[in-house]
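Reviewing the structure listed below.
Note that this complex is displayed minus one protein chain, with the remaining chains in position.
A and B are the chain letters, set down in written order, and residue numbers restart from 1 in every chain.
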Amino acid sequence: MTVAAATPTTSAAARFSPAWILERISRWPLHIAVIGLTAAWMVPTIGLLVSSFRPFSGQATSGWWTAFQNPTTFTLSNYTDVLSQSTTNLGQAFFNSFMISIPATVLPVSIGAFAAYAFAWMKFPGRNGLFLALVGLLAVPLQLTFIPVLSFYVQHLHWTTDNLESYGIPGLPWVPLWLAHAGYGLPFAIYLLANFFRALPSDLFESAEIDGAGTLTVFFRIILPLSVPALASLVIFQFLWVWNDLLVALIYVGSTASVAPLTVNLAGLTTSLGQGSNLLTSAAFFSMIVPLIVFLSLQRYFVRGILAGSVKG
Amino acid sequence: MDFSVLLQDIPTLLVVIIGVPGVLAAYIVGGEYLVRRLPDKNRPRVRPWIWVGPALILVAGYLLIPAILTAIQSVESNRVDVLDPSTWGTNFVGFRNFSRQFADFPTGGAWVAIRNNVIFWLIFYTLFTLAFGLVLAVLFDRVKYESFVKSLIFMPMAISSVALGLIWDFMYEYQPPGAAQTGTVNAVVTTLLHHDPVSWLQDQWPTDTFNILNNLALIGAATWGITGFAMVILSAALKGIPGELLEAARVDGAGELTVFRRVILPLMMPTIVVVGTTLVIFALKAFDVVYVMTSGNYGTDVLAYRMYNQLYLASNSGGASAVAIILLVAVVPVLIFNLRQFRAVEARR
Partner (left out) sequence: MGASIKARALVTAIGAVLVAVACGTSSSASGGTVKVMAEWSGQEQANFLAVVKPFEDQTGIKVSYESTRDLTAVIKTRVAAGNPPDLAGVPNPQLLSQFASQGKLTPLDGVLDMSALKQNYSQGWIDLGTYQGKLYQVYSWVSLKGLVWYNPKNFTAKGYQVPKTWSDLISLQSQIKSSGVTPWCIGLKSGGADDGWAGSDWIKEIVLSQSGPTVYDNWVAGKQKWTSPEIKSAFTTWGTILGANDSNVYGGANEITSASFKTSGDGLFTSPPKCYMHNQASFITSFFTSDNPSVQPGTDFNFFPLPDVSSQYTGAHVVAGDSWGLFHDTPQARKLLQYLTTADAQAIWVKAGGKLSPNKQTPLSDYPDALSKESAQILVGTQIAKYDATDNMPADMRTAAWQAVLKFVQNQGNLDSILTNLDKVQQTAYASS
C-alpha cells in the first residue's frame, strides 16, 4: 500500500522565487486561523493547568491569569497531595483502569467490526430494520439499564465482585464490566464502521472474489487494512469513554480498591461536602495522561492515501 | 504511592491483552470453518448470523431488553416491579405517566426539558460541533503541524465529565460588579467589553420562560468537550478522499472554496451524516454537563437529567420510564433520515 505524501501546498515553484514567496504569504491567513482557533480552544485547559499549580486560596480568590504576576505562589502541592492523600493505592487504580479499558475496547471494536461487515456487505432478512434499531438504541439512557442488568448478574449469574474474586482467576472480576461496556459501545461501533465499510468501492470485493478469496480473507486482508482510520478513531473514543467512566464501574464492580478504576479513586479525593476540590484540578491531568498517549500513538493512522494504493483508478 | 503492583500484575494484563482478541479471532475463524462445511445453498443464509450474532446478543441483553422493560414500566404504576413478569399488567395506568410529563405547558411536567433538548441542544450543540469539527478538520488538513494542533483540540475529549464541569465552572465564575473577576469569561466581558459581569449559568436571559443564555452557556461547555470527536472522525474521512482528486480539481483552476464545496463536501457527506446523527443522539441524551453544572435548575433541565431525577431521587420509575420513551421517540425522525441515506448509498453501488 502506498501512502501518498500529504502535501497540501500545490507548490512547484523554486525556493525563494517571487512566486514561492507570494504563495507563502498567501498562506498566512490559514496559519493565523489555525493557530488562533487552537489557542482559543486551549484557554479553558490552560486555565485548569495553571490552577492546578496554585494553592486553593489562590484558585478561589483570583483569576488564573493573575498567577503569573506572582509566580512564587506556584506550588506542586495539588499533585503531591493527590499522590499522598489518595486513600487507596494509585498504582492499583491505574492497573485496574487498564484491566477494564483494554478488553472493554477490544471487545466492542472487534465484535462491532464483524457485525458492521455483515450489515454493509451481506444480505439477510431484516438487515435494515436491525441496523436502525441498533442506531436507535444508542439513545437509551444507560441509567435505565443498570437495575435490570445488575439484577440479572446478581440473581441469575451470581456475578458479584466477591464471588468472582473468590475464584482467583485473574481478570475475572471485571468480566461483567467488560461485557457491559461492550453492550453499551456496540451501537456506535457498528454504526460508524458499517457506514465506513459500505463506502468502500465494491470492485475491491469483486476482484478479490475472482481471485478466490474467502469471506475471512476479504475481511482481514482488505476491509480491515482499508478501514484503519475509522478503526483508529473508534478505538480512541471507546477507550477514552471507558477510561473516563465512573458510573458504570461503580454500578457493576463497585468501589472496592482491588477492582475500582482510577476515576473512582480520583472521585474519592473530595469529601462528601466537596472539600478538597482543588485536588480535582491536578487529578484531571493525572487521568488525562493515558487517553492522550492512546490518541497520540494512533494519530499516525490518520493519513491521506490509505486507500490510494488499492483503489483502481 | 506504590506502582509496584503495576509490575507484578503485568502478566495478568498480558494474558488479557492477548487472550481477549484470541477468543474473538477463534470465534470468527471457527464460525467460518463451520459455515464452509454447510452445503453451498445454506451458506449465505447462515453466514451473516455468525458475523452479527455476538453483537446482537450483547446489544439485546444490555440495551434492548432494558428498553422493553422501560416501555412496560411506562404504562404501569410504580407498584409494579418490572423485573418480575408476574406483576406486569396488574397496575396498568394507560398513558397517565405520559400525561403527567405533558401537563402544564409550557413550564410544567417535562416541557422545559423537552424544549431545551429539542430546540436548544438539538440545534446549537449539533450545529456548533459539526461546524467547528468540519472547519478544524479541513483547516488542519492543510498545515504541516496538523497532528500537533489536532492533539490540542482533542485534549478536552480526554477530560472526564466531572473535570469538564469543573473547568467550565472556573470559566463562568461570577463575582459582583466591581470585584475582581475570577472567571475567564467574565474577566473578558468586564475588561474588554466594559459590560457588567454576567452569571452565565443562572441568568435566565431574555425571560424566565424562554431562557436562552444559560442554556447556551451549558451547550458551549458541552460543545467544547465533544468537538474533538467530530474533528477526528471527519478528519479520518477527509483523509479518505484521494489526493489526486483534489489535485485534479486544483489544476483545473478551481478555488479552494470551490474545491471544498464541489469535491470535499459531497465526498464527506456520508460521514457528516454519521457524525451528525451521533451528535443529535448525544444532544437528546445530554446529561453530564447539566448534572455537574446546574443540576437542571434555572430552566436548564434536560430529558436525561429529568429521567435520572425521577428514577433515583423521586423514586418514580413510571415517570422516569415515560421520559425515557419520549427520548427514544424523539430519535425516530433521525432514524428515518438514516434509512433514506443508506438506501441511497446502496443504490449507487
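Assume a contact is a pair of C-beta atoms (placed from the backbone, for glycine too) under 8 Å apart; a residue touches a chain by one contact, two chains touch by 3 or more.
What you see is a predicted model, and the numbers here were worked out from it, not measured in a lab.
Asks: Using the document's definition of touch, tell me which of B:Thr209, B:Thr258 or B:Asn297 contacts the absent chain.
Replies: The one listed residue touching the chain not shown is B:Asn297.
Asks: So which of B:Gln175, B:Asn215, B:Ser235 or B:Ser321 would be touching the chain we can't see?
Replies: Missing-chain contact among the listed residues: B:Gln175.
Asks: So which of B:Trp168, B:Tyr308 or B:Phe342 would be touching the chain we can't see?
Replies: Hidden-chain contact among the options goes to B:Tyr308.
Asks: Contacts of subunit A with the missing chain: which residues?
Replies: These residues touch the chain not displayed: 56-57, 60-61, 85, 87, 143, 146-147, 150-151, 153-156, 158, 160, 163, 247, 250-251, 254-256, 264, 267-277.
Asks: Footprint of the hidden chain on subunit B, which residues?
Replies: 78, 83, 165, 173-176, 179, 197, 199, 201-204, 291-292, 294-298, 308-309, 311-316
Note that in this section only the chains that are shown with their structure count from here on.
Asks: If you average the CA atoms of subunit A and of subunit B, how many Å lie between those two points?
Replies: Centres of subunit A and subunit B (C-alpha means) sit 13 Å apart.
Asks: Going by the contact rule at the top, pick out the subunit A residues touching subunit B in the complex.
Replies: Listed in rising order, the residues are 4, 6-8, 10, 30-31, 33-35, 37-38, 41-45, 47-48, 51, 60-66, 83-84, 86, 89-92, 94-95, 98-99, 102-103, 106-107, 110-112, 114-115, 117-119, 122-124, 127-128, 130-141, 143-145, 147-149, 151-152, 170-171, 178-180, 182-184, 186-188, 190-192, 195-196, 198-199, 202, 214-216, 219, 229-230, 232-233, 236-237, 240, 244, 246, 263, 267, 277, 280-281, 283-284, 287-288, 291-292, 295-296, 299-300, 302-308, 311.
Asks: For the complex, give me every residue of subunit B touching subunit A.
Replies: Answer in residue numbers: 1-6, 9, 11-13, 15-17, 19-21, 24, 28-29, 32, 36, 44-45, 47-49, 51-52, 54-56, 58-59, 61-67, 69-70, 82-83, 135-136, 139-144, 147, 149-163, 166-168, 170-171, 180-184, 187, 224, 227, 229, 232-233, 235-244, 247, 250, 270-271, 273-274, 277-278, 281, 284-285, 287, 304, 307-308, 311-312, 320-321, 324, 327-328, 330-332, 334-335, 338-339, 342-343, 345-346, 349.
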